[in-house]
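Of the protein chains in this complex, all but one are displayed in their positions.
Let's turn to subunit A:
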Amino acid sequence: MNSWAGVAAALVSVASLLPLAFIMGVTIQTGWATATAMIFRPRVGELLANTVLLVLLTVPICIVLAVALAWLTERTDLPGARIWAWFAVTPLAVPAFVQSYAWVSLVPNIHGLEAGVLISVLAYFPFLYLPVAATMRRLDPALEEAAAALGDPPTTIFRRVMLPQLRLALLGGSLLVGLHLLAEYGLFAMIRFDTFTTAIVEQFQSTFNGPAANMLAGVLVVFCLGLIGIEAGLRGRARYARVGSGAAIQPRPVRLGWATLPCLMLPVAVSALALGVPALTLGRWLAAGGLDVWRLDAIGRSLGQTLVLAIGGALLATLSAIPMAWIAIRRPGPIQRLLEGCNYVVGSLPGVVIALALVTVTVRVALPLYQTLITILVAYALMFLPRALVSLRASISQAPVELEQAAASLGRSPASAFWSVTLRLAAPGAAASMALVSLGIFNELPAAQMLAPNGTRTLAMAFWALSGELDYASAAPYALIMVVVSLPLTWLLHVQSRRSAGR
């Protein structure tokens, strides 16, 4: 059991490093002179400035917004706090490019950095809200009371005690937002704002597999690794474990009093912008299009193809994650952590980079596999492996090793014990991991565009093509389906974050 799991985990990890290896391989093949000529040119500088500005503006705004909303919904007597908390997570159900579509069709001349920042904040702030709200719920009010007894007024307590304890949540959430900003294609392409990712896709569409796209991908990878490094460096080795053993008392909600109404404006405004605008736009186009836009044959075919990709990809990702998750729980060690780290780093790379790498691999080494179902499923498995790993790990840790040992003492072989006991107990977690992965695939755009077999038209691709032709009404049903299918995911995340806080 150990040996085959170890070998399998190592194989998966090596396979996951394939995209990185190919980016490097292509760079070396291109030659240093050509590579530098391609990297150090005004166009790349422009993309670099755009991307850096986007990250530097969006992440801080998301932080402020998430902390303010989390404080209002978790620590005050804001009316309807539970509903606002749920509304602060729901924007995750709206794919970023649908959010962008909603704004473009509402304000046709919206474009550039400001538009990019606005829509990115609305689409991605829940990634920060979720961990910040969960941490705030867990904070020990005794610490705030201790600070008050030591003479700090409430605003100082917020700065000196509460904020520092949110650090891990803020760092983790910011990294997630940052990586999404780097990876997102549809959102920025729709409002004609150029980032590395949009440039790579453009380059790929115009010159197919030219070295230029690969060089841009190389810069993007360096960027991603930089973000991960910054986060790891800032996080350090500090852990803010709650010291002591006594039961935490329930925090007393802050009375807002006269400030209730002004404070209420924030969640109202955010919900109106992040949920109201897409709802309004979709509703308007669906009403305008009437029954004609529901071309059921085309929509049905897209839905079917998307489901095949989503379920197939989820299955592959979950199966590949099993050995790694098993080792991580049962035989943790430095090698295991290294292998796991590889998977996380690769999973954080933009879909376009992985897609580009797989195009390169198949075209050069295994042409028959180019634009086949296998290639795109592999791409999805690589992209979403970390998602599968996280929930699988959590659920395997719920199945104690003693049960496996009991099965062994009753005459089961290790593999049989694993299948009949551990996996049976981990099944709910495996199901959750498959759900998370398939939802990710469901709304995925750039990798599908680059890798899907000829004739494939996923919901996202169909939506993209139709809105690209400015046929917003025909695109609306596709967007609606994607939002409706994603809604349960946000509910799941909402409930999970409450449960992790022990409520």
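Things worth noting here:
To be clear about the criterion, a contact is a pair of C-beta atoms (placed from the backbone, for glycine too) under 8 Å apart; a residue touches a chain by one contact, two chains touch by 3 or more; residues count from 1.
The rule is simple: contacts and distances are computed from a predicted model.
Hidden chain, UniProt protein name from the list "Ferritin-like domain-containing protein", "Iron(III) transport system ATP-binding protein", "Fe-S cluster protein" or "Tryptophan synthase alpha chain": "Iron(III) transport system ATP-binding protein".
Checked against the full complex, the one of A:L47, A:A115, A:A134 or A:V161 touching the unshown chain is A:V161. Of the listed positions A:G151, A:G290 or A:P368, the one in contact with the omitted chain in the full complex is A:G151.
In the full complex, subunit A contacts the hidden chain through residues 140, 142-143, 145-154, 160-161, 164-165, 167, 238-246, 252.
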